[in-house]
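Removed: one protein chain of the complex. Kept in place: all other protein chains.
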Amino acid sequence: MSITSDRLMRLILGDWRIFRKSHDELKEKQLDDLETVGNFLLSRRGEASGTVLAQRLLDNFESATAQSQLDFFLKLAERFGADQERLQQAIKAYQDHPCDETVHKLHLAAEPRRQELIRRLNYSSGGTYRLIKMRERLHASMAEHPQLTAVDTDFAHLFTSWFNPGFLEMKPMNWHTPASILEKLIKYEAVHTIHDWADLRNRLDPVDRYCFGFFHPQLVDEPLIFVEVALSKDIPGSIQQLLDGERTPTPPDEATTAVFYSISNTQKGLSGVPFGSFLLKHVIDYLKKEIPSLTTYVTLSPAPGFAKWLTRERAAEKSAFIAPDQREALRILDLAGWQHDEQKVEVVRDVLLECARAYFLLAKTSRGTPQDPVSRFHLRNGAELHRIHFMGDTSANGMRQAFGLMVNYLYVPDDIEKNHEAFVERGEIVASDVVKAGVSKTPAKKGKRGRR
Amino acid sequence: MSITSDRLMRLILGDWRIFRKSHDELKEKQLDDLETVGNFLLSRRGEASGTVLAQRLLDNFESATAQSQLDFFLKLAERFGADQERLQQAIKAYQDHPCDETVHKLHLAAEPRRQELIRRLNYSSGGTYRLIKMRERLHASMAEHPQLTAVDTDFAHLFTSWFNPGFLEMKPMNWHTPASILEKLIKYEAVHTIHDWADLRNRLDPVDRYCFGFFHPQLVDEPLIFVEVALSKDIPGSIQQLLDGERTPTPPDEATTAVFYSISNTQKGLSGVPFGSFLLKHVIDYLKKEIPSLTTYVTLSPAPGFAKWLTRERAAEKSAFIAPDQREALRILDLAGWQHDEQKVEVVRDVLLECARAYFLLAKTSRGTPQDPVSRFHLRNGAELHRIHFMGDTSANGMRQAFGLMVNYLYVPDDIEKNHEAFVERGEIVASDVVKAGVSKTPAKKGKRGRR
Amino acid sequence: MSITSDRLMRLILGDWRIFRKSHDELKEKQLDDLETVGNFLLSRRGEASGTVLAQRLLDNFESATAQSQLDFFLKLAERFGADQERLQQAIKAYQDHPCDETVHKLHLAAEPRRQELIRRLNYSSGGTYRLIKMRERLHASMAEHPQLTAVDTDFAHLFTSWFNPGFLEMKPMNWHTPASILEKLIKYEAVHTIHDWADLRNRLDPVDRYCFGFFHPQLVDEPLIFVEVALSKDIPGSIQQLLDGERTPTPPDEATTAVFYSISNTQKGLSGVPFGSFLLKHVIDYLKKEIPSLTTYVTLSPAPGFAKWLTRERAAEKSAFIAPDQREALRILDLAGWQHDEQKVEVVRDVLLECARAYFLLAKTSRGTPQDPVSRFHLRNGAELHRIHFMGDTSANGMRQAFGLMVNYLYVPDDIEKNHEAFVERGEIVASDVVKAGVSKTPAKKGKRGRR
Partner (left out) sequence: MSITSDRLMRLILGDWRIFRKSHDELKEKQLDDLETVGNFLLSRRGEASGTVLAQRLLDNFESATAQSQLDFFLKLAERFGADQERLQQAIKAYQDHPCDETVHKLHLAAEPRRQELIRRLNYSSGGTYRLIKMRERLHASMAEHPQLTAVDTDFAHLFTSWFNPGFLEMKPMNWHTPASILEKLIKYEAVHTIHDWADLRNRLDPVDRYCFGFFHPQLVDEPLIFVEVALSKDIPGSIQQLLDGERTPTPPDEATTAVFYSISNTQKGLSGVPFGSFLLKHVIDYLKKEIPSLTTYVTLSPAPGFAKWLTRERAAEKSAFIAPDQREALRILDLAGWQHDEQKVEVVRDVLLECARAYFLLAKTSRGTPQDPVSRFHLRNGAELHRIHFMGDTSANGMRQAFGLMVNYLYVPDDIEKNHEAFVERGEIVASDVVKAGVSKTPAKKGKRGRR
């Protein structure tokens, strides 16, 4: 897999003519220059020794300083775009004679050279993973250097093609899965932290717990996304109850409900590549076959934007969503430890749920979509907003981001297309009657606080 | 995986508005119309139920008549190209304000809608293989319908991205390989027919025989290309000797030479997607590690265009390559069974080898490349034209296509880039001194006819 | 894995004292003496270098002449039995003081040294398979040398422990199974010859065909026994119809009946080790889960002893089973080609079936068991003799061994224990009412000859 500098020198000598430089300018260190190797890789020579050059470029990139990496990205943006001259000619040819042939050439001419470069970098073994990591670093620089967006677009375009759901494999993960994969679950769990291997085992090993991931054949040890599933006899409203290590597991043949209680993406470098919704549908298909007693597929989801939204509304001079008396009642939330005072909890319950209904059903972003990102994801996938739970996540994080609220989104296989269309085309938020009717229909029952 | 017509009807009802038709026009059979389903699949609805619709379209296509399949291809050509209006606008936007953003939009606008359709067809399980087979059928119609070339170009573009060598896995195949894969070797061997399972075993099981294939993760039972390898102590010149079932196998640790004696592509639907050269390089890497005694990597290849070329030259009034006395001598080739008459064979030997040198070294196609397709493949890969053998393949097929000639192409790992460049950039045919010097340097040795 | 002669010489030098011989007697060739190596292996030295010595002995044995192999077997019989002196002492100790301890020592003293030798031969990699083959050769000599029976008994004792059903794994075999295993099916099929790979595929690949084998972890490529299964909608009576390559496969979810139509042992060296009945029960369990529509498990079996028995009875002066008029009718069987003459066939049908009933239900061996070996196997397993078919196997072999008769044995899971007990303890032949009632109850139906 390595290449001697001698062979590389010959290689440079060969290709140098292309760039019209005299031989004596040549130095080994030029092979350390990322742009130079990139140009080699795109040259004809790159066809024969693509694997070696791709590896060289990736090695160099990974061992480079942050500044050199940024320089390389900037050069990708500036010098590896479409060839303007060629593009002009292609436009002219198309305008002179519009036909399949000229459209095709226009399409090719408008393709940034970066795309072919990324394709060739993928020749080397392990290239796919290294490219994902390269994009991850790119993201870190994009805020300061908006021109890098063009580079990112090319990565996204190719990754979307490469990570076509048809190429991904859904696999169950359990306690028999290699440790090298399982440690990724601990690392990447983004919703409800996995504290240690005992906690992990508690989520994988009991008979009523499942976990599934999407894998790409080139990334054997890396689930791209994974979902944790609990079987139960009803729709749960409290994550603490669901994850309670002392609970008695539900025998799978008595379970009626599969609860998706955590979905985590693992690769920042694949952001924007949509496969989450496909995973859920594959998992539903799998569970249907495996556990015939299941009738209900539902999430237990966080409401990560609720606290921020509510705080904004309360701070605003005037809110379209909160009435003055509600504002008054919500002042309890400013008292430290209110959640441990049963009386305060009872006072705030109904007001908070009313606000939550407004947050989920009425409040919109500037683009007209729901405020809550998790809500957007599930509604877009064709789920129904099924229940809103008070005190569903009493962890520090749950209190901070949503004053403890949790949400069930219900997946009814036969309604998925209909719901998806309603949301995507008409912006309609499909919600259960209970959610639409509001608080009065779901009276708090003493002692079953988290399980309404 | 199936879908009830009821659900499909609801689906149509939902999407129909998009196409501005009244509901009463709806009929189940419209889902049998390939174009209609294709449009659904590209609509927003396609996002949610892509897998189901993709499967439906592929099912319909495969059970359709040849005429309906052709109609579908023609519609793909006519109606699923780039949107001209959008393209015009993108050109204008670019010309008004040339920047990354407008180039990107131009690139998208110039992309035929077919490409996204093919990507979505790949969502369904098994989709990749079915798309390869679809392109195979497309090829059958292209001669009569040249406008289908545009459709083929789109397939080729996506397949080249999907079958990037970084996604292919080189795997050894042997007698422990599943029968379902091995039967493909019998089916697809294109160079030296495998007669039956005993013949196959003879090519896989002896200690001095290997076979390697490239596999794509989505096509587990289908090698995309495979190469058969023999180990030996010298460079062989006769395929009959090499495949002799009675020979004593060479102990691997005594072998110095790996002979690639057959390379076969299996999927017509992947024609034009280049992975052959990558396979050979992977195989060389593998064998180097596995069998340290190896020093030489060489092919034993056919010359499939030689007989046709020679016949043409002989028939021509004047040939730049054949002298009159050679013409005279070559008349022996017109006598049935000349190859069984030792005297005739001796007479024709040197003349034929001289003609072969002309064929390989001098004769060119109208595009300036060598006449022989196998020669073009190996020279482009960076090999050297190493030896030409008289009576190297005395099978009926070998006599018919090349009057028995066979060729060794030599792969010297350190020279591959250099040779590739010489051929690709300067059209130079890299040949050994022996081949360049011609007949006089390689006197026939009695009794070693096929092994010079 | 090899051992230098130098080290072996040191090894001999070390152990020689044990045998009280002077060092100068030593020669390398003694390591070629099977008995000598056997004694080494049983010595203390054998503990440390058991693997090497075991390998040496097996290598020597396999490359020895048939005569040397026989000599070794004879020495195993004569000199590797129990130590008589030690046995006498153990008997005395037991008689003086009968207790667990003395019984245990008696048990050990009565164990032939051969058993430990065989255990140690198994230390070497691949030893198990080589020991099976050694016993196979032993069998070839047993007829002439009855004293070898003692050696065989020791092999059988250890093999029965090693091939305990708890250590065997039932595995489905199909067209995705490695060719190296599938070729064993062709080789070992003992009931209905598999002609070639196309025939094999016809028995494995259709959706209504299954094949299962028992594998031992040490013999990965060798099914020990396998059974071929056909799914159908009724109980078949003709093997030719069942194996017809042109038939339309039965969709598995429409099948009600699993037909075991061929059971073959593969290793003669494992004869007498009982695992056949366990395989059938595992297969029934597997199919029950896999194909819920199945209700009936039945064989389609040959009657390999029928023709020989009938010929003997006809030849006898007086038969307890054949009446004089039946004798007369049976003379048709002596006419060549009677089976192709519809009239003759009709004449002989009822007589032959009556004789078959006598053969299966009444005729006994000298040990009081049924005449037919296949019948003994299935009745012992707890099956019921369910149907006897005329012209069920019209192949040359089927006509020769049973005048075309075939038999169904029915496995009713709930009756297996009951039937087994009836047969084993009371010698009762469990048969269906139809078989017990005889011919008159099952009139031949025109045109459905083989399917009664």
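Letters A, B and C name the chains as they come in the text, with residue numbers starting at 1 for each one.
Note that in this section a contact is a pair of C-beta atoms (placed from the backbone, for glycine too) under 8 Å apart; a residue touches a chain by one contact, two chains touch by 3 or more.
Nothing here was measured: the structure is a model prediction, and the numbers come from that model.
J.: Which visible chains touch the chain that is not shown?
T.: A, C
J.: For the chain left off this view, which of C:164, C:295, C:365 or C:397 is in contact with it?
T.: The one listed residue touching the chain not shown is C:164.
J.: Among C:221, C:341 or C:417, which one is in touch with the chain left out?
T.: Of these options, the touching residue for the absent chain is C:417.
J.: Looking at C:36, C:68, C:218 or C:311, which makes contact with the chain not pictured?
T.: C:218
J.: If the missing chain were put back, which residues of chain A would it touch?
T.: Counting only chain A, the missing chain is touched by 175-180, 182, 196-197, 201, 221.
J.: Over the whole complex, note the residues of chain C touching the chain we left out.
T.: 7, 10-11, 14-15, 44-45, 47-49, 51, 77, 81-82, 84, 87, 91, 94-95, 98, 100-101, 103-104, 106-107, 110-112, 119, 122-125, 127-128, 147, 149-150, 153, 158, 161-162, 164-167, 169, 217-218, 277-278, 281, 381-382, 414, 416-418, 420-421, 424-425
Everything that follows uses one rule, which is that only the chains that are shown with their structure count from here on.
J.: Let me have the rounded angstrom distance from the C-alpha centre of chain A over to the C-alpha centre of chain B, please.
T.: 38
J.: Find the geometric centre of each of chain B and chain C from their Cα atoms only, then give the gap between the two centres in Å, rounded to an integer.
T.: Computed value for the inter-centroid distance: 50 Å.
J.: Indicate the whole-number Å distance between the mean C-alpha point of chain A and the mean C-alpha point of chain C.
T.: 59
J.: What are the residue numbers in chain A that touch two or more other chains?
T.: As it turns out, chain A has no residue touching two or more other chains.
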